[in-house]
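Below you'll find the structure, written out as structure tokens, and then a few comments.
Complex shown without one protein chain; remaining protein chains in place.
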Amino acid sequence: MADWIRCKRGVALGALVPLLALTLAGCGITGGEVQSASELAGDNARAIWNLFVPIFWLSVVIFVLVQGALIWAVIKFRRKEGDPVPAQLHGNTKVEVAWTIAPAIILAVILVPTITTIADLASEPDDPYTVDVIGHQWWWEFEYEEDGFVTGNVMHIPVDTPIQVRMTASDVIHSFYAPQLFGKQDVIPGRETNIYFTAEQTGEFYGQCYEFCGIQHANMHFRIVVHEQDEFDDWVASQQEGATEPEEGTIEAQGKEVFFQAGAACHACHAIDGAVAEDGTEAAGQVGPNLTNIGDRPIIGAGSLENTPENMFDWIRNPQESKPGNEMPAFSEDQISDEDLEALVAYLNSLR
Amino acid sequence: MASTDHHAGHDEHATTTGITHNKMMMWSFLASDCMFFGTLIMMYMVYRPDMADLEIGPNQLLDIPFSSLMTFVLLMSSLAFVLGLSALQRGNHAGMRIWLSTTALMGLLFLGGETFEYLKFYDEGITIGSNIFGTAYFVTTGFHKVHVAIGVIWLLGLVLMSYRGRLGVENEEKVEIAGLYWHFVDIVWIVIFTFVFLVPYR
Partner (left out) sequence: MAQAVAAKEEQTDRWAIIWDWITTSDHKKIGLLYFWTSLTFFFVGGFLALGVRSQLAVPNSTMISPDVYNQFFTMHALVMIFLALMPMSVAFFNFIIPLQIGARDVAFPRLNSFSYWVYLFGGILLCSGFLFGDAPDIGWTGYASLSSAQYTPGASGDFYVMGLQVLGISTLAGGLNFFVTIINMRAPGMSLMRMPIFVWMTMITVVLIMLAFPTLAIALFALMMDRNFDTVFFSATEGSVVMWQHLFWIFGHPEVYILILPAFGIISEVLPTFSRKPLFGYSFVVFSGIAIAFLGFGVWVHHMFTVGVGPIPNMVFSTTTMLIAIPTGVKILNWLATLWGGSIRLTTAMLFAVAFVGMFTIGGISGVMHAAVPIDYWQHDTYFVVAHLHYVLFGGTMFGLIAGTYYWFPKWYGRYMSESLGKIHFWLTLIGFNLTFFPMHFLGVDGMPRRIYTYPSDYGYELWNLVATVGAYMLGIGMLLMVWNLIKSVRSGEPAPADPWDGRTIEWTTASPPAKHNFDATPQIRARDDFWDKKYNRTDEAEPPADEHIHLPPGSYVPLLVSFGLMLMGAGVIFTLWISVIGGIITAVGLFAWAFEPND
């Protein structure tokens, strides 16, 4: 039994070494990534971060105090051979009351800014620009009701303008969160939830679904592109115009035919505003994302792939390869030949 | 039953609180059962506001006079039970059998009346899946009916035991415990009756 007592002095210190090393390394390396909550570009996210920072430092102080006391106690009061039985101290009411009140005060201090921030984030700004978000398994639909068009997976908004994101879901619960811009809210079927925020800088921001929503929860990304106001107006105008009509005889025109032809029948699921087949069929499918201006989007399959012609080719050939379980069927060479598919990809790429 | 006689093995006779294990168990179970019913009733209350606007809903279906009668029957069964217990405590076995049988019979009458209501609802086209009222009503009251049915079986079992001479005055606690259960089921019905039937739907 004596070898327990002889166990190396100070080993308890080892408990904190990996933690400390990790913390230091973490502080150096986290942040600055595309989906990091510490890179701020929206007032909503900034309010959250401003609340977090003091709480974080307070936590660090408490962490150091508690762990320090723990390790110090274990080292200082280690039993030595021949130690007497220590005083049988049962407690001390004054001390107990003191350390019941102390955390209560600390928490009250935290609570005040918490409550004001909750109220701030929930208050609707005057005259916001509204974008409706509809969560689907597993992609995002963005509806610009005021301007009368629909797009998918990439949301465009103007900078320095209060935005209202008004959300619901068509199937299961999702959660909408772009860490650099705003805090998340769940997207719930049969309910409406809202996020209010103002983007503070232009650029492309990453986000994805944060509530487990089925087999492809991992590939339910989206992007938010923040424009200067005039740029944004141009984008809205181009959306309202609808799809670019390809010139006769080009590969894009051929691709458009493929889009409607029996083997592909893309229009059964996808809409392209303004695209009409020769027989008068409109591309107005509602199952998958709206493809007007698909050529403009940086991602395919809600972030499963980058939007390059090669990826688009592979995606249409077999969407189940990069996003197994999603709703889009694969298209064999019998349904769309390689040549037709290339034309189709060219057509889609031309939609800007 | 000599409760001062400390047999170490027969701990049931010498508990810390003086209440037997069986009775303590029944009280604890009832505390737990409160939460079962509490959850159901809470759900019902949350769904309640949506029920007023239903095409066929509580405002069209619930028959308060009839269900009040059924409630009365169930409450009176508790009285019958108390009379049965007191008969046993006085050593009147025949009286106990009659009163416990009456209790069970009233329980059965209640179940019959409730089933009659179910069938009436069914005729009106309300099933467990037709709308939120059907779902919440049938599941909440159905859960209570299962409790009543178990109570009836229990009571009849006690009567049977008594006929076989296995329920003497020294076993009166067995009846008492059944009584705790039966009274609880009654009281819960008052809560359900109030929130499901009486409070107006708007």
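Things to note:
Labels A and B are assigned to the chains in the order they are written; within every chain, residues are numbered from 1.
The working rule: contacts are C-beta pairs under 8 Å (C-beta built on N, C-alpha and C of every residue); 3 or more make two chains touch, one makes a residue touch a chain.
Because the structure is a prediction, the values reported are computed rather than measured.
Partner chains of the missing chain, restricted to those shown and counted over the full complex, are A, B. Looking at B:I98, B:I128 or B:L156, the residue that reaches the missing chain in the full complex is B:I128.
Listed for subunit B, the residues touching the missing chain in the whole complex are 7-11, 15-17, 19, 21, 24-25, 28-29, 31-33, 35-36, 38-40, 43, 46-47, 50, 128-129, 131-132, 134-136, 139. As for the chain not pictured, it touches subunit A at residues 3-5, 7, 11-12, 14-16, 18-19, 22-23, 26, 29-38, 45, 47-48, 51-52, 55-56, 59, 62-63, 66-67, 69-70, 73-74, 77-79, 83-92, 95-96, 99-100, 103-104, 107, 110-111, 114-115, 117-119, 121-122, 137, 171-173, 175, 177, 179, 182-186, 188-191, 193-194, 206, 208-219, 221, 303, 324-325.
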